[in-house]
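Not every chain of the complex is shown here; the ones you see sit where they belong.
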Amino acid sequence: MANIKPLDDRVVVQPMEAEEKTKGGIVLPETAKEKPIKGKIIAVGEGKLLENGKRADLLVKVGDVVLYGKYAGTEVTVDGKEYLIMRESDILAKVN
Amino acid sequence: MANIKPLDDRVVVQPMEAEEKTKGGIVLPETAKEKPIKGKIIAVGEGKLLENGKRADLLVKVGDVVLYGKYAGTEVTVDGKEYLIMRESDILAKVN
Amino acid sequence: MANIKPLDDRVVVQPMEAEEKTKGGIVLPETAKEKPIKGKIIAVGEGKLLENGKRADLLVKVGDVVLYGKYAGTEVTVDGKEYLIMRESDILAKVN
């Protein structure tokens, strides 16, 4: 797969089917209400730039399954597959 | 229950019935006015990122009963149960 | 009374009757104009979080009588009594 290296405190997420149940049984039905969406992290950036010039470690890593807001991120298509590039601050939680 | 690990200074709250009285007698009737809502903390994040790269400790912990604004947080359903993911800054007070 | 522990730089205030005169003679008639309102502090939070991770001491303490803006805070009812949860920055002055 093309190598996408997100910048700064961004991550690349592969969205998971809304109906899909995780082992832990999280169901995210496609309802009208603004349910968070689920996906897997496939690439992470360098972390957020701090005023002292250093970068803060990201809280998520490749392989984590995460919940994020319905309108988070920007879509990009790679080899016909849709991914989202978003900032870590758009991610609500990790789930397993 | 699925394991939800909120990110950063977020927490997961299990809303409590509005009419329910706590030992301390706090009643939160479902009135038209914007009454705060009550719930129990079931998971906490790593804490808010500071400019020096460290994270500030959260003021709430798992098991605390808290009051929060009516429109706080994002809903997520786990095993058919509704939870809220919100930032600690949405929480008004702890009650017991 | 239920124990309400306000979070961060918030305080819990018990509003005082607008017409009531304090020893010092402060009258806060319920006029149309936006007069500040008076109340007593009954609980205080941990103080505001600073960038160095410490918390700043609050300027008010339990028992202080304070003036605050008419629309300050969020209402909560405890044992049938109305209280306000607000941030210290909503408080204009202490009076005695």
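The first chain written gets the first letter, and so on, giving A, B and C; residue counts start at 1 in each chain.
Here is the rule we use: a residue touches a chain if its C-beta (ideal position, glycine included) is under 8 Å from a C-beta of that chain, and two chains touch if they have at least 3 such contacts.
Treat the numbers as computed from the prediction; the structure is a model and nothing was measured.
Participant: When 3 copies appear, how many make the full set?
Facilitator: Taking the entire complex into account, the copy number is 7.
Everything that follows uses one rule, which is that only the chains that are shown with their structure count from here on.
Participant: Cα centroid separation between chain B and chain C, in whole Å?
Facilitator: 23
Participant: Could you tell me the distance, in whole angstrom, between the mean C-alpha positions of chain A and chain C?
Facilitator: Spacing between the chain centres: roughly 41 Å.
Participant: Can you tell me which residues of chain A touch two or more of the remaining chains?
Facilitator: Within chain A, no residue contacts more than one other chain.
Participant: Any idea which chain B residues touch chain C in the complex?
Facilitator: 22-29, 33-36, 48, 50-52, 54, 56, 59-60, 66-67, 69, 88-89, 91-96
Participant: Can you name the residues of chain C that touch chain B in the complex?
Facilitator: Against chain B, the touching part of chain C is residues 1-8, 10, 12, 43, 45-46, 49, 51-53, 74-80, 85.
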